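One structure, pasted below without further comment.
As you look at this complex, bear in mind that one protein chain is not there, while each of the others sits in place.
A, B, C, D and E are the chain letters, set down in written order, and residue numbers restart from 1 in every chain.
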Amino acid sequence: MEEATISQELFTINNLWVMIAAALVFIMHLGFACVEAGFVQKKNVVNILFKNTTIPAIGLLTYALMGFNLMYPGSDYAGGWFGFAGFGIGTDEAGLTSAYTDWGGYTYWTDFIFQGMFAATCATIVSGAVAERVKLIPFLIFTTLFVAIAYPITGMWKWGGGWLNELGFHDFAGSSLVHSVGGWGALAGAMLLGPRKGKYTENGVKPIPGHSMPLATIGVFLLWFGWYGFNGGSVLSADAPTVSLVFVTTSLGAAAGAITALFTAFFMFKSYDLSMVLNGILGGLVGITAGADVITPMESIIIGGIAGIIIPFAVVFFDKLKIDDPVGATSVHLVCGVWGTLAAGIFGEGKDVVAQLTGIAAIGVFSFAFAFIVFYILKLTTGIRVPDTEEERGLDITEHEMEAYKMF
Amino acid sequence: MEEATISQELFTINNLWVMIAAALVFIMHLGFACVEAGFVQKKNVVNILFKNTTIPAIGLLTYALMGFNLMYPGSDYAGGWFGFAGFGIGTDEAGLTSAYTDWGGYTYWTDFIFQGMFAATCATIVSGAVAERVKLIPFLIFTTLFVAIAYPITGMWKWGGGWLNELGFHDFAGSSLVHSVGGWGALAGAMLLGPRKGKYTENGVKPIPGHSMPLATIGVFLLWFGWYGFNGGSVLSADAPTVSLVFVTTSLGAAAGAITALFTAFFMFKSYDLSMVLNGILGGLVGITAGADVITPMESIIIGGIAGIIIPFAVVFFDKLKIDDPVGATSVHLVCGVWGTLAAGIFGEGKDVVAQLTGIAAIGVFSFAFAFIVFYILKLTTGIRVPDTEEERGLDITEHEMEAYKMF
Amino acid sequence: MEEATISQELFTINNLWVMIAAALVFIMHLGFACVEAGFVQKKNVVNILFKNTTIPAIGLLTYALMGFNLMYPGSDYAGGWFGFAGFGIGTDEAGLTSAYTDWGGYTYWTDFIFQGMFAATCATIVSGAVAERVKLIPFLIFTTLFVAIAYPITGMWKWGGGWLNELGFHDFAGSSLVHSVGGWGALAGAMLLGPRKGKYTENGVKPIPGHSMPLATIGVFLLWFGWYGFNGGSVLSADAPTVSLVFVTTSLGAAAGAITALFTAFFMFKSYDLSMVLNGILGGLVGITAGADVITPMESIIIGGIAGIIIPFAVVFFDKLKIDDPVGATSVHLVCGVWGTLAAGIFGEGKDVVAQLTGIAAIGVFSFAFAFIVFYILKLTTGIRVPDTEEERGLDITEHEMEAYKMF
Amino acid sequence: MKKIEAIIRSSKFEAVKTALSEIGANFFTFFEVKGFGKQAGEHVVYRGAEYDLGYIARMKIEVIVTNDSVEKVSNTIRKAAHTGEIGDGKIVITPIDEIISIRTAKVNESAL
Amino acid sequence: MKKIEAIIRSSKFEAVKTALSEIGANFFTFFEVKGFGKQAGEHVVYRGAEYDLGYIARMKIEVIVTNDSVEKVSNTIRKAAHTGEIGDGKIVITPIDEIISIRTAKVNESAL
Partner (left out) sequence: MKKIEAIIRSSKFEAVKTALSEIGANFFTFFEVKGFGKQAGEHVVYRGAEYDLGYIARMKIEVIVTNDSVEKVSNTIRKAAHTGEIGDGKIVITPIDEIISIRTAKVNESAL
């Protein structure tokens, strides 16, 4: 750590913004909860809410226990691939001063809470894809391992200063490190679980519509809202030019995703499909996340717009493969996450497409393998899928003995 | 642009606050979506959510394309009535420094995003009033034109430094420039569309209750929450005395509107009418918006309180005229917007009632005429109203082939 | 008031944060509305929304009228027990400068709005416990008195610089001053009202499930979100080390409460009970609130974790006593509020358990007695409970002539 | 006494209600049902897959009437619910043994 | 065998259920209906306009019983659902030809 180079005032401002950004990222967990609850059937709503309520709690606690020190091991690397600075969190006086980081951005505690809020999001992404059929406890075990171990390791490769960082890989706020990591976990889970009963019939795909579009819409807006903290806070300071550029690129990326998804879905399905517009917004946001700091607003419209076009194709594609993803997590987070990482290389000045591809591949292989192996072991031991009768009756009654709505 | 006169620290703080305010204004779009969805029938929920999701996207994109440069054409005026600084957005180094604006408040990007978030709100206001019967595509065409052209032009008259500004017209955060502009559009739309089938019968008004009061309540709270950014951010800096006064007047205006609407509705209808209290809060907020920076807290209670009294009368008044407005947008945004603009003249120190009346009239004539003509042309060409059978079956199935809820 | 000792920049930052914190506390009112609406039956939803919409309005207005000057009477004490600085709010130039407070934190207006947002929360807590059977108008009278008189008086004892402050009592953000005050009111109300019909039968407790778990979940997340303002803002400055520590302790306390409540409920009831996890989060947050600034993150996990364990026992305990609390307000706010206040004494460095116990007892006696007497007088005069037939048909139709949902 | 059960388009409910009240038949019970019939169900698209809801949302009305008003009531319903397009629905008349008023304990004609 | 259909106040459902179980009639089917009758519908106000919901939310209970328990069951329902005020509802008894148990394929008495 070098001498503090900024005034106490700037330090306080930077720190304040990163804390507020952490609170905004927190509200994304409610966004995920609402989107996923809206997109599942009424009989599985308590179950998905239970997971989405438990995941941030697990995420924060495991991140305090070990995740933070796996992701930011300091100089204690194994060749930039792995490091661990010990269990628990805590700091000395220096961690609370503007000397804490090179750029004097924030305190140790702010660092932890901002990063901790990120950590749980990748597990939440998985919960959407495996919804309506996964067993609760094995899923929570998976979540714990994924958040505590897998996410911090790939996170370290880049944000912790590891080998991908050395390589010039650019992933500003986590198109890859957060979203596609979650997306790969979602893919592994959805593949090993198999589709929900009745989804793929001889006569083609039989959609299983979500139970509440208002809930899904609330969720998407809250995610967009929280994304100002997710991307804006990833500047790691309140630096006016950068943060305000990020606000603009994030907003325009989301807006472009909405509009292109609207038209693409209309041309494909001859229908003004709200669920596609909602997914288009999320796709645009995920797409813009890797390069939000290094692209122009015009480029953000292109990147978000392409993400919005990708979404309906990706949804149809996964359905073709009979990979059943009730909320579209793989299309949104995995496919658009990969696209966004690539786009940062294509559009970002001085960025390197090869480094981007290397990062995409390395992160993909590790995350998918980790998730696949964990789910596979759970499948062989505890089992990961509820019995057919429970799936039919719904997880709310069978796993939670509770109903989501009591409308009579 | 003159030399920067403030420290980098103050510049960063001011910029940060205006960005956060932009995010708060963004969440108002979710507020609108929830209020309007809550106040329509179950069979039209997907439709209203679709519009409210698409509108901010259209608003942001068209504002980037042309709206911003129509509203803030710089010195390039036609007599303070019209100006255009060209398509697209972009800036040089100066746009990112504290020299960007006279008061050194924020960067060019922050300027754009804060203003862009405002732009779409006026179209959202219209969507509530024309709900449950307007055709989707014509409405989206109207939205695009209204946001891209009409809103920036009247906006320029005052905020862009145009003729109303010269005149001494005061509209701090947009009782007129945003809310009554939207309200006039709403009025034109509702008039040209005619009422929903079955609303006005020989036996008087037959109410068509909204399908979800919880949704409407969530929406109103989110609007109130976002209003701290709408009004607080309109200070265009983090200046402690002004912003904190605005927070207080905004809060007390909303609170007073709630309470007076409660009692007025009780005396008029002998009922504790939640929908009126919710509209009273919004009326109070709209009413306070023009003068939030120049009045005392006590005056804010009076202004908000009168707005809350106005609301039930306005609702009944529009029903008398058989102008059918499912969510009360004309009462809230138009009537209370006019009231608020007037109130800023009456209570605001050194403000001029004549200038206020001039502004109200000029903005009203232009916005109403613009909206009326656009809707009228659409009516003659594409048509603006769905067929009766579609209205009966609901727009969700007929325009979107989707149901909002799947409760069985 | 002494000379300002901080720069204008720091003053502006501090003030900005406290204002933003006030807005976050505001959103807690929506959180309460959603939690309580979700936990009541469908037939009483409009009623609870009506109360939760009216309460913040009443709270803000009465706090402006007298509450603020009762709670912060300046030097005008009666022995640290009672003081009143006169009706209304208002300030001179000094109230807007960094000289306003010793620490130069914020303006007079910011002070008022942050404190005003707190005030209404304690009445909201009561509304949950008395839900589904209390008469509307008597309840609103109670609310007005409780917020305008009782809350400010005990608040002054500590935060206004009164006798508890002299004693060394520590209650950082209000485990006692806000939550247990509300909890005592809730207890008095629930006791005097008696249980809902059919809750306690010869065959034991017959649960009356809430009508919407998604609504309750949204509410809990919004409360958690707002708590960053509640606790973080209570630092009364943007001081980086303290606020960021508070963010961490608050987050970990909530997370720990969720997990321990999950397991405790599972061992007690053999069920993964979402309603208990939600209450566990709230319990953790309430528990952490008194000492959030003086404990370590590890201690916050312990305090929040114990709160999460307490919750299921407390719920069962109150049911044993046949004190019917539809949303669990007494368990969450009263019991965990007491626990949190005690915990601040146990864990907080240099804090005094005896002072904590004194504060808990004094605040408890006063608040419970005040609430009990007011409710009792209302019971004898207007009555506080709706007739059985109204309870059966639901308060929405009988008190509001309105339905919450119109799903057909 | 007979029970008349009519399965009608939801959108015709108000018309039927009004028509019934015009002939003095103010007492009936109704609820939402879903119907499969010649009329195809709603065509729906969700996240890129099209399908048929299969059913149509309908309203079922049940009226107990004395034998001599069966025809008048059923005709009234039929006319009010008629559009002429496929999907208008059916009226079913079934026998009942007895109807008892819970309030008065009177039976049959006097129970109405 | 007979089918007893009772349209009762929703608020009396629990009482009827308890009364039926006391006489050993533990098997029945129920669902929500809405009723027009002598009892006026709920009076409602919405955004300044008053109106009558028209209907009352009610519960319909259907029990299939053997001929000899018809009276006991219908009396039990009637007493449990009774308040004496307008709007108590009706009990209708209708003939059935046959009842079949899906599980056992047995018919009539032995199907219950």
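Note that in this section a residue touches a chain if its C-beta (ideal position, glycine included) is under 8 Å from a C-beta of that chain, and two chains touch if they have at least 3 such contacts.
All values derive from a computational prediction rather than experimental measurement.
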item: Contact set of the excluded chain (shown chains only); value: A, C, D, E
item: Sole residue of D:Ala25, D:Val65, D:Ala81 or D:Ile102 that reaches the chain not shown, by the stated touch rule; value: D:Ala81
item: Residue, one of C:Met276, C:Ile295, C:Val338 or C:Leu378, that touches the chain absent here; value: C:Met276
item: Sites on chain C contacted by the missing partner chain, in the whole complex; value: 204-207, 209, 265, 268-271, 273, 275-276, 279, 312, 315-316, 319, 328
item: Absent chain, residues of chain A that touch it; value: 198, 389, 392-393, 397, 401-403
item: Residues of chain E (touch criterion as defined above) contacting the omitted chain; value: 3, 17, 26-31, 64, 94-103, 105, 111
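Here is the rule we go by: only the chains that are shown with their structure count from here on.
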item: Touching chain A and also chain E, the following chains; value: B, C, D
item: Separation of chain D from chain C in steps, with touching chains one step apart; value: 2
item: Centroid comparison with chain C (C-alpha atoms), farthest chain; value: D
item: Comparison of C-E and A-D by number of C-beta pairs in contact, larger one; value: A-D
item: Interface copy of B-E among A-D, B-D or C-E, judged by whether over half of the contact pairs recur; value: A-D
item: Centroid distance [mean C-alpha coordinates] between chain B and chain A, Å; value: 33
item: In chain D, residues with contacts to at least two other chains; value: 44-46, 50
item: Multi-partner residues of chain B (at least 2 other chains); value: 9, 13, 16, 20, 209-210, 212, 218, 271, 273, 275, 401-403, 405, 407
item: All chain pairs that touch each other; value: A-B, A-C, A-D, B-C, B-D, B-E, C-E, D-E
